[in-house]
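All protein chains but one are shown in place.
After this line comes chain A, so read on.
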Amino acid sequence: MTVAAGLGYALIALGPALSIFAGVVARKPFLVLTLLTSTLFWLISLIILSGIWRVFLPITSGAWWPYVILILTSVAFQEGIRLVFWRLYKKMEEMLDSFADRISKPRLCLTDKMLISLAGGLGHGVAHAVFFCLSLLTPAFGRATFYVERCSRMPFFLISAVIALGFLVIHTFSMIVAFNGYDERKRSDQVFAPVVHLIASVMTLMNLAPDGCVIGTPLLCVMSAVTLQYCWRMVWQRLSEHQHRQFNS
């Protein structure tokens, strides 16, 4: 539906990511590189998943259980890969710290580490939004629009943009929570990210039912709000503890 609509859908999906990028990530070049690396990493995870699933596709049967298996395996794989991502990050952090020691600059402080995990999460969210939503938006720049039968109330592009937005928020902020959990070895934070990811993905299964997206999509937005709130609380707590400790020491 014209360039304006196409751009609108793209901005719905990626607008917050763009503002986070412009406001936070673009100021430190290292975070830009982290973002690019993270996006590449999650793209590779998607490619591996599609490689595994290629033989079983296309799923032509109308049954819903193949999709359940698809979602469950994909989420499990991605959460497993997150641990690998964490290991890579730890290695890089060590190198950065040793380098900082060499040139006598202060080591990475807490906000730095959180910024890196934000960039990493943003990379995950951007990879999701770009590959699931943005790459399908090309026809939206043309003259017409498209509806799917199962969700006939809104154009397909709008639904996928909103879902992509929800997942972008979830991925970005659950990465911060997850990294914090691995760092502090807090169980609740460590399981938060996989649980939220799983619940959100299972919610999209509701879209398989006719008009299921009317229920599924608002619930997804609720999940992203929950993630945001949890992350906010955790960061606030951690920063004020850190501040307190610094002041007292």
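In this text, a contact is a pair of C-beta atoms (placed from the backbone, for glycine too) under 8 Å apart; a residue touches a chain by one contact, two chains touch by 3 or more; residues count from 1.
To be clear about the criterion, contacts and distances are computed from a predicted model.
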item	value
Undepicted complex member, UniProt protein name, chosen from "Probable cinnamyl alcohol dehydrogenase 9", "Sodium/potassium-transporting ATPase subunit beta", "Presenilin" or "Hermansky-Pudlak syndrome 4 protein isoform X1"	"Presenilin"
Touch with the omitted chain, as defined above, among A:130, A:169, A:193 or A:223	A:130
Residue, one of A:40, A:195 or A:215, that touches the chain absent here	A:40
Of A:24, A:81 or A:108, the residue in touch with the unshown chain	A:108
Touching residue (missing chain; options A:19, A:98, A:152 or A:188)	A:98
Absent chain, residues of chain A that touch it	28-33, 36-37, 39-40, 43, 46-47, 49-51, 53-54, 57-59, 67, 70-71, 74-75, 78, 95-96, 98-100, 102-109, 111-112, 115-116, 128, 130-139, 144, 146, 148, 150-151, 156, 159-160, 163-164, 167, 197, 200-201, 204-205, 207-208, 213, 216, 236, 239-240, 242-244, 246-247
